[in-house]
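Okay, structure first, notes after.
The complex appears here minus one protein chain, its other protein chains still in place.
Per-chain numbering from 1; labels A and B assigned in written order.
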Amino acid sequence: MRGMTIIVQAISRLMAPAIFLLGVYVVLHGHLTPGGGFAGGVLIAGAFVLLVLAFGSEEWRSRALNWNATALESFGLFFFWFLAVLGMVQGVQFFVNVIAKSEPGTPYRLFSAGIIPLCNTAIGIEVAAGLFSIFICLAVMKMGEKP
Amino acid sequence: MIVYSLAIVLFLVGLYGVLVKRNLFKILIGLSVVEYAVNLLFALIGYRQGGAAPIRTAGLAADTVFVDPIPQALVLTAIVIGLATTALLAAVAVRIYEKYDTFDVRKIRKLRG
Partner (left out) sequence: MLTVLILLIVLMILGAVVALESRDLLSGVISLGICGFALTIAFLLLQAPDLAIVQIIVETLTLVILIAAILKTTREDTSEPLGFRKILLWGMGLVAIAAFLLVTVGVLRHLPPFGAPELRMAQPYIDGGLPQTGAANLVAAIILDYRGYDTLGEATVLFTAVAGTVAVLRSVGRKHA
């Protein structure tokens, strides 16, 4: 897949960090505003897909992208399961919200709601890395190539 | 009642695409339409007249009426998993084309080699 013209490349070089930052914002504030882990994760994947589309697949073929993407995705899922088991380690049942929630009277802060922002982060990492890995295998790698 | 029937008509259009069409890509498009119809039906069931979106903001009155949040929780993950299965089916379709040089399901059924 060839890249695009130089105007598209310059604009996407500016826009991709902004889209990435928006995705991180949607993931982190998942318990206060609409969005959450799934929406933010797909946005982060969209930022990287924009870069691959604008600069062509030849540019990315030499880097070890697919291995990094699948390693990140496994880490995200493992982190989510670790948070679920955390309840069992603390002596309560499986998957209980064990981190202290906010003091009564201040419910709208960023570090409130216990385990929910951490779960959102784990899901965001997993969804972003997984969808980017699918796109890399479909558009960049040639058939029969070991990444 | 009429919106429910329209959502079911959309589901049936997609089902027609999955069952009748001969091209593998058209089957994939039909499956996508079936997923849209099911998500739409869930969101329609949860709607409440005059309700607000289920987010508690700071300035809201104490007795506001919310729409039903449970169907939205069900649909939220279903949309992303629908994307993953569509991508999986597209990858399988690309591999089938590389091997048989056609998308026609009648020709693919005769195994070769």
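Following the convention adopted for this analysis, contacts are C-beta pairs under 8 Å (C-beta built on N, C-alpha and C of every residue); 3 or more make two chains touch, one makes a residue touch a chain.
Everything numeric in this text was worked out from a predicted model, so none of it was measured.
Asks: If you put the missing chain back, which residues of subunit B would it touch?
Replies: Residues in contact with the chain left out: 1-10, 12-14, 16-17, 20-23, 25-26, 28-30, 32-33, 36, 39-40, 43-49, 51-57, 66-70, 72-73, 75-77, 79-88, 90-95, 97-104, 113.
Asks: Kindly note down the residues of subunit A that lie in touch with the hidden chain.
Replies: Residues touching the hidden chain, for subunit A, are 1, 26, 30-36, 38-39, 42-43, 45-46, 49, 53, 66, 70, 73-74, 77, 80-81, 84, 95, 97, 101-102, 104, 107-108, 112-116, 119-120, 123, 126-127, 130-131, 133-135, 137-139, 141, 143-144, 146-147.
By our rule, only the chains that are shown with their structure count from here on.
Asks: Measure off the straight-line distance from the CA centroid of subunit A to the CA centroid of subunit B, and report it in whole Å.
Replies: The computed centroid separation for subunit A versus subunit B comes out at 23 Å.
Asks: Which bits of subunit B are touching subunit A when the two form their complex?
Replies: Residue list for subunit B touching subunit A: 53, 55, 58, 76-77, 79-80, 83-84, 87, 90-91, 94, 98.
Asks: Please name which positions on subunit A make contact with subunit B in the complex.
Replies: Listed in rising order, the residues of subunit A that touch subunit B are 33-34, 36, 38, 41-42, 108, 127, 130-131, 134, 137-138, 143.
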